[in-house]
Structures are given as structure tokens and as C-alpha cells.
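What follows is a short report on a single structure.
== chain A ==
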Amino acid sequence: MATELKPYMEVDFELCKGCQLCIDVCPKGVIAISDKLNSSSYHPAYYTGDGCTGCGLCFYACPEPGAIRVVKP
Partner candidate 1 sequence: MARQFMKGNDAIILGALAAGCRAYYGYPITPASEIAHAAALHFPALEGVFIQAESEVAAINMVYGTAGMGIRTMTASSSPGYSLKQEGLSYIAGAELPAVVVNIVRGGPGLGNIAPEQADYFQMTKGGGHGNYRVVALAPNSAQEMCDLTMLAFDLADKYRNPATIMADGITGQMMEVVDIPEPHPVPYDHSDWCVRGDAATRQNLVSSIYLEPEELEQHNLKLHAKYQKITQDEVRFEEYRTDDAELLIVAYGVVSRIVYSTIDQARAEGLKVGLLRPITIWPFPSEAIRRHSEKVKGILAVELSTGQMIEDVRLAVEGRCPVHFYGRCGGMVPGGKEILEQYRTIMAGGAH
Partner candidate 2 sequence: MSKVFEQPHSLYSEFERKTAGSKKTTHYCPGCGHGNVHKMIAEALDDLEIAERSVFVSPVGCSVFGYYYFNSGNFQSAHGRAAAVATGVKRANPDSVVISYQGDGDLAAIGTAETIHAANRGENITVIFINNAIYGMTGGQMAPTTMIGQRSTTTPRGRSEVDHGNPVRVCEMLATLPAPTYIERVGLGNSKQIMKARKAIRKALKIQKEGRGYSFVEILAPCPTGWKMDPPQARDHLLDTMEEIFPLGVYKDISDEREEHSWDRLSSPFEVEKRHEYLQAMKTPLDLEPIELPTDLNCKFAGFGGQGILTLGLFLAQVGMKAGHQVSWFPAYGPEMRGGTANCSVNVSRERIGAPTVEHPNVLVAMNQPSLEMFEKDIVDGGWIFVDSGICTGEPDRERLKVTMIPAAEIADKVGTPKVANVVMLGALCAATEMFPADYVKDTLKVIVKRQELVDMNLKAFDAGWEFVRKDG
């Protein structure tokens, strides 16, 4: 039995500026803010690991071109 591929989003820890807009727009509430700082001193967002539907809204809400990637298999 093949493993079912699930949609997911990923945040580049170094490219995120911690604006939290992705968290605001996520319909499933599956993005959170890290308590760690990246090298630019921002608290980046991260995917909590479950529940992403691959809708892409976080991608468009994110002002950084390369910070968010969403895969919907």
C-alpha cells in the first residue's frame, strides 16, 4: 500500500522576517511562530506539521519571495 502524499507548507527559517501574516491567513491555523531567532533576529514562522490543505494563501500573503513554499501533491 502506497503512502498517501499530504499537502504541506514550509518556511525557510533564514528568509522569514516574522511578520506573521501567513499565520493570520491560514484557514487551518497550522502555522505558528518560532521562539528561536534567525540570523536576522526575526522569530520565523513554521509549519506545525499537520493539517495543511495546500491552499497557497500563506504563500500569497507572504511578502518574501522565497520564504514560503507550499506543495500540494
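Picked so that all candidates are chains of the complex that A comes from, given by their letters.
A few remarks follow.
As a convention for this text, a contact is a pair of C-beta atoms (placed from the backbone, for glycine too) under 8 Å apart; a residue touches a chain by one contact, two chains touch by 3 or more; residues count from 1.
The model shown is predicted, which means the values in this text are computed figures rather than measured ones.
Looking at 1 or 2, the chain of this complex that touches chain A is the one numbered 2.
Touching candidate 2 in their complex are the following residues of chain A: 12, 14-15, 17-21, 24-25, 40, 42, 54, 56-57, 59-73.
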